[in-house]
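The complex appears here minus one protein chain, its other protein chains still in place.
Order of writing sets the chain letters: A and B. Residues in each chain are counted from 1.
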Amino acid sequence: MLQVNHLCTSFFTDKGEVRAVDDVSLEVPAGKIVGIVGESGCGKSMTARSVMGLVRAPGKIKSGEILLDGRDIVRLSEHERCAIRGSEISMIFQEPMTSLNPVVRVGHQVEEALLLHEHVKKQEAEARAVEIFEAVGIPDAKKRLRSYPHQLSGGLRQRVLIAMAMICRPKLLIADEPTTALDVTVEAQILRLMKKLCGSGTSILLISHNLGVIAQVCDYVYVMYAGRIVEQADTFTLFDNPCHPYTKGLLDSVSSLRSGAQVLDTIPGVVPNLLHLPAGCSFSMRCGCCMEKCADLLPELHETEPGHRVRCHLFDKEEPA
Amino acid sequence: MVRNILSRLLQAVCVLLGVALLIFIMLRIVPGNPIATLMGEHADRAVIERMTAELGLDQPILRQFIRYLADALRGDFGTSYSLGKPVAALMGAAFGNTLKLAVLAALFAWILGITSGVIAAVRKNGLLDHLFMGASLLGVSMPVFMVAMLLQYVFAYHLHWLPIAGVSSWKGFILPAVALGWNSAGSVARLVRSTLLEILEEDYIDTARAKGRGQLGVLVLHALRNAMLPVITMMAVQFSSLLSGAVITESVFSINGIGRLAVQGISGRDIPLLQGTVLFSTLVVILGNFLADCLYSVLDPRVRKEG
Partner (left out) sequence: MFRKKKKEKEQAQDIRLASQIDEEESFFSLMGRMARENKLAAASAILILVFILAAIFAPFLTRYSYSDMDLLHRLSPPSSGHLFGTDEGGRDILTRLLYGARISLLVGVVPTLLSMVIGALLGLASGYAGGKIDALIMRLADIMLAFPSMLLAMVIMYMLGDGLINVFLTLALVNWASVARIVRSETLQLKKKEYVEAARVIGVSKAVIIFRHILPNCLPTLIVLFTLNVPSAILTESSLSFLGLGIQPPDASWGQMVNAGRQYFYNAPWLSLVPSAAIMLIVMAFNFLGDGLRDVLDPHQKKQ
């Protein structure tokens, strides 16, 4: 379905190049939910924006390809991209409070995509909007079409955004932290909704910093750190047998919460400045198992078992000469 | 919504009353009897006293004020001391010219300002951006009389394209309107540019693009409508400064308008004329602000009250 190969997206600032996404390859198979997890600023949202073609200046896709059903969409013209956006791929943003145009009725905003891509009549668009509103669980759908965003709660707005993204029945839905701004009960509803969507044939790329969310819905998970993928595996394997020290750290900080430990396990240190990354493994400065070569030599993504890859020198198959 | 508008209307009326009272008091605390000043040193004391009584100038200020208001409501603003005609009639003749001038200037300023602001924002840091922003800076910094005199010199005196003064034909309005609108065009352009640049960073712009809207569609359908909100607020303020500038422009181009009457009111020490013109101009400003408020609540659903 979606295949991203060696994607590099950088910001060119006065102080130098910031590699927000560095050599990321990933795959979203048809009908699956794939997750990207990582701390804020690790490049997961930038990956999503690159796929949508919504990277803002001074950011730029430097190299790599993004294949949608085999077609490389990086090389499309802006006009061709507009035709794909909203109809074949669509995206839900992380801020339901600010992602809707405050001066336009939500019904109109939802119908807009339909009118743009399918050239339907206004009345049919409205009927479809009511339909999709009901499908995403917005009560009083007909009346709600005429509301303005400020009249809706955060949960309702997120549903409107999902409805907007789904109305053209896209093949791929990118959800960037869709539940972060919402409270827990609403989060559960939204996640259930996404699972339902996936069941009806849409592939989903779910981006979150919340391992709980990932564990609930994803089939396969990529862990990102400082612009690179450090580990990838199917969800069960990742949670059962995490290999990268960073993934272990992430899981520990969650499980120590679950077990009610008095002292929270945290990963020491902070995400490194993307302008001054170490030459080797970018996690080396915070890593408990850091070795001599880690600081200077970037580890490869090694396959430890089928479908499970780790970017860490602990799993080097042979000592480099 | 209706209640909202009504309360604003009430507010506007209160401000207008305050304005009227303030002008009234300010013009009454000038030392000396205005009639005596007007009639010169050799006037007969009895005549002065009779006229003062006739005009009610010997009564307490508050009573004078109430009488003035009552007359004004009936369209009687008194008689001009220096021109000997009813102030209402003088203003009626002049108001048409000032209104045409101000509206033309506003149209010029808004159309030019909004277009160049939008283009500058879209072509941020490009040649057109620098060009328009440089020009708008000149617009904001040039005194009105300088623009007016330069335009008059170049297009009327030198090139003979347009009349040098007066508004006997529509052509006469062109130079004064451009001169008057020049400043506002500059500030509108700067505001539109900066607002639009901020709005283009908003999340809902991403949403619109993610839907598959092209650049132009995003700009026109999503960004501009939001960008217009602060611009409307500014336009109301601008209308007031246009009336201020009209005083200058009318003087340079010898246009018989409200501003020139006000100047006449001062140089002729003509209280009824000055009072009438200032009150009237302020009324227009307050009305303009009220309309801008209404327009704002039509465009921005967030300030509308439901039910």
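Rule of thumb we're sticking to: contacts are C-beta pairs under 8 Å (C-beta built on N, C-alpha and C of every residue); 3 or more make two chains touch, one makes a residue touch a chain.
Keep in mind that what you see is a predicted model, and the values were worked out from it rather than measured.
A.B. asks: Check the options B:Leu69, B:Leu83 or B:Met142 and report the residue that touches the missing chain.
C.D. replies: Of the candidates B:Leu69, B:Leu83 or B:Met142, B:Met142 is in touch with the missing chain.
A.B. asks: Could you tell me which of A:Cys8, A:Leu76, A:Met97 or A:Met291 touches the chain that is not displayed?
C.D. replies: A:Met97
A.B. asks: Of A:Arg49, A:His117 or A:Arg144, which one is in contact with the hidden chain?
C.D. replies: A:Arg49
A.B. asks: Looking at the full complex, which residue from B:Val2, B:Ile29 or B:Leu159 touches the chain that isn't shown here?
C.D. replies: B:Ile29
A.B. asks: Could you pull out which residues of chain B are in touch with the chain that's been left out?
C.D. replies: Listed in rising order, the touching residues are 14-16, 18-19, 22-23, 26-27, 29-30, 137-138, 140-146, 149-150, 153, 157, 201, 203, 240-241, 243-245, 247-248, 251, 259, 262-263, 266-267, 274, 277-278, 281-282, 285-286, 289.
In this text, only the chains that are shown with their structure count from here on.
A.B. asks: Between chain A and chain B, what distance separates the C-alpha centroids? Give it in angstrom.
C.D. replies: That gives a centre separation of 53 Å.
A.B. asks: Sort out for me which residues of chain B touch chain A in the complex.
C.D. replies: Listed in rising order, the residues are 202-204, 206-215, 217, 221-222, 225-226, 229, 299-302, 306.
A.B. asks: Given the complex with chain B, which residues does chain A contribute to the contact?
C.D. replies: Touch residues, chain A against chain B: 52, 54, 78-79, 82-87, 90-91, 93, 95, 98-104, 109, 112-113, 116-117, 148, 150-151, 161, 164-165.
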